[in-house]
Every structure is written in structure tokens, then in C-alpha cells.
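My structure is below; once you've seen it, I'll send some questions.
Note that one protein chain is taken out, while the other chains of the complex remain in position.
After this line comes chain A, so read on.
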Amino acid sequence: MKKTLFDKIWDAHVVESIPDGPDILYIDQHLIHEVTSPQAFNELKEREIPVFRPNKIVATADHNTPTENQHLPVKDLLSRKQLKELSQNCEENNITLYGLGHPYNGIVHVMAPELGITQPGKTMVCGDSHTSTHGAFGAIAFGIGTSQVTQVFASQCLLVEKPKRLRVNVNGDLRKGVTPKDVILYVISKLGTNSGTGYFCEYAGDVFENMSMEGRMTVCNMSIEMGARGGLIAPDQTTYDYVEGREFAPKGEEFDKLKAYWETLKTDEGAEFDQEYSFDAEDIEPMITYGTNPGMGIKITGSIPVEGGKSDAKALSYMGFKPGESLIDKPINYIFIGSCTNSRIEDFRMAASYIKGKKKAENVNALIVPGSRQVAAQIQQEGLDKVFEEAGFKLRQPGCSACLAMNDDKIPEGEYCVSTSNRNFEGRQGQGSRTILASPLTAAATAVAGKITDFTKSLN
């Protein structure tokens, strides 16, 4: 039978199928962090159930951590307690933890790929909806709730219904200034925030084939923003080159053996999808959002749609925008470059290449937050930190930061923030904050201009 990439990986992980019910799906890699794990550990303790496979779990601290003075005790008492519980729980259960200050610490979806933990063909879960990021490697990766975290602790398995298959094809040449973030914002703007619900999405076409791993991660990261359980891209030479040589990647003969398996992970010609969409790369321009869900996106030079429902009116009133309005020249006082969507080395190279030789606008407060300690180190090695500093930006220490504003990195009420993160929900970046999602390039250009600008005109 002809199979999709998704089917091949899923079917290879089914321990048992329950008649008229879900599959027992084996999980190769479980990632955990401080926010969605404590209640799961408590539940196990109460029921006196041991962690079944501690060596298949890796923990990091990222969601509530400060991005300044990480060497000092965490000031916020509740955050400190949550981090302490994570350390204790990991220690008691023999789980590897890359805590605050560890050279491998970082946002869970940045650190696992860069350590070679993320590999093609794996099933991966984490109590975080952006776990879909790891699908960039041709893995089945998806976010789970805390009850499911408990299930994986107890059995290294999950009871899950097999999602349907969706394929999104984008072919052609991307225009100048159009980044992977723009591609996925464009796709979501076309399909809406729940078009993917119940599906696992494969991204196919030469646009994705030509993307770097960083770009593919940005795309797969936002699969959940169209409702999809996860997204994935078939592994290829770009994938193998990225994985090879990383700390926890297989080495030598073992690598070659696994690579031979990874090469089988492609959708068979003629395999069927339950739903399929195709887009033309040339139609994509730098994108920004104008509303309060990631599907409310327009081309940066476009205008806010005039026709909308009651919920759209609520969103526009929250954002302080009017139907038909263009966002060009809108003054912006905050920008955020970071989050599991856009905080990898390539994102900072992209931002630095635009910023180089320019100055930050005086009205702009910028939060520039690397995704991991390793990314931060590479930024220094490549001298990008100097570029940012000379332009008037200060780099923060790694963490989820202003993507969800659990720490002190908040956007004040009523202020707009052009943000490279993944969600523009009401209050997501702080109570009353107004988020405009965009690429690192758009955020950098906004920071220099102090307003939203059609920067593509100035690109060589």
C-alpha cells in the first residue's frame, strides 16, 4: 500500500490498536519543562507509579526563566519554586536536566534539535503545543497536556487517535525579503486557524526542500496555529547534514545505518491525503498580522480586510485598527526577536544583516532573545552581538521570554509589539499588549524605522 511519510512513522510506533478506540503509540523522545510537568510528577507520586523510561526524557527550564542575570537566584518566588521542583523531580527520577545556566540550556524546541536529540523517524512529545517544531526533521512531534505527560512518564506511550493526513505544497521561487516565517504566516492566513484541526500536516514542494533546517523548524513550529496536531517535512541531505556530528546524534556506523532508514521516510508517489492545498511561492510577500489570532495576517503592503464577522470586530477593537486600514507607517515602540519560532542562529544572522550599519529608532524598545545558550555563544562567535550593540540593541539571555510573558519580559498595556513569536492572542505578551506577528527581518526593519515599513524596497 502506498503510504505517506506520516503513516510510515506512525505505523512503526503503534504498540497496539484498541478496537473502536485510539492507538497505543510508542514515544521515542519525551521533552519536559518546568510549567507543564510538576502536576504530572505529583500524580505519579500519589499513585506510586515509577517513571518507566527516564533515559528517554530530557528536561530544560525555559518558560518562566528570566533573561537577565541568570546567575542570580530567580527573583519571582513562584517561578523559583517551579524551577526548584523541576530540579528535584528530575533528580529523584534520574532525568537529564539542562537547567538555567547549563551550557545546553535553552528553549526546549531550540535545544533538542541543536543537541541532535531530534532525529528523523522519531516520535516526540512535550507538554507544549509548539512541539510540532521537531517535525522539520521528518519526525512525528506534537504537543500534549499534563495528563498525557503523566501517561508518557508511566508507560513511554500515549493513547491517541490517529490524525488525518493533510499536505500543503508550496512551489516556486520566494521573492526577496520573504522568509520561512512569511511562508507559514501566509499559509495560515489563507487556511485559517482551525483548518488543520484533526490533521497532521506534511509540507512539500521546492520551497521547503530549499529551506535550511532553521527555516523548516519555523514552518513546522506554527502548524499548531492552523490547528494541526503537528507538521512535518521529509528528511533529506539538508537534514542529515544538520544532524550529523551533533552531541546526541548517532555516530559512525550507527549513523549510516539509521540514515539508510531515514532515506525510506518519504511519502510514496500516489499516496493519498485526506486534504491537500497548493500555493504559489511568488504570491508570498513579507507578512504581518493585524488581529488576535495567527490566521489574521496580511501582506505588509496590504490592508486589513473589510468583511469580517463579529469576532473580527472584537479583534480589531482590541488591536485599535480599522477595517480597510494599511499598517504601513504605524509607529511601533516594541519589537521582540526570539521564541521557539524564530530564535535560532539564522534568525539573528537575518536580523543582523539588515541592522548592520544602521541605528535603532529612538522610540523602540527591543527585546532580542536567543533561543539557547548555544545560539547565544554562536552569536558572539560570529560577531553578531557587536552588530546589534553598535545599532543600539542589547542582547538578552535565552528563554521563552516575551512570547508568553511568564517572566518579566512583558509588553505594556496598549502598546504594539512587532514580534517574531507565534501567537498574537489578546494579552499574550502581557495584559493589554497588542502583538503583530512577523519575521525577524520585518522586526529588525521595524526597529530601525520606528514604524512598520515596506523594507523590501531597500533590499539589494
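Everything that follows uses one rule, which is that a contact is a pair of C-beta atoms (placed from the backbone, for glycine too) under 8 Å apart; a residue touches a chain by one contact, two chains touch by 3 or more; residues count from 1.
Just so we're on the same page, contacts and distances are computed from a predicted model.
Colleague: Which protein name, taken from UniProt, belongs to the chain you can't see among "3-isopropylmalate dehydratase small subunit", "Heme exporter protein B", "Transketolase family protein" or "ABC transporter ATP-binding protein"?
Modeller: Of "3-isopropylmalate dehydratase small subunit", "Heme exporter protein B", "Transketolase family protein" or "ABC transporter ATP-binding protein", the absent chain's UniProt record names it "3-isopropylmalate dehydratase small subunit".
Colleague: Among A:Glu68, A:Glu92 or A:Glu161, single out the residue that touches the unshown chain.
Modeller: A:Glu161
Colleague: Which listed residue, A:Glu85, A:Asp236, A:Glu272 or A:Glu415, touches the chain dropped from view?
Modeller: A:Glu85
Colleague: So that we can see where the missing chain sits, which residues of chain A does it touch?
Modeller: Answer for chain A: residues 8, 12, 15-16, 18, 20-22, 24, 26, 35-36, 38-39, 42-43, 47, 49, 52, 63-64, 76, 78-79, 81-82, 85, 121, 127-129, 131, 143-148, 150-151, 154-157, 159-161, 163, 193-194, 197-198, 224, 227, 229, 258, 260-261, 264, 293, 309-311, 314, 404-406, 413, 423, 425-428, 431-432 touch the chain left out.
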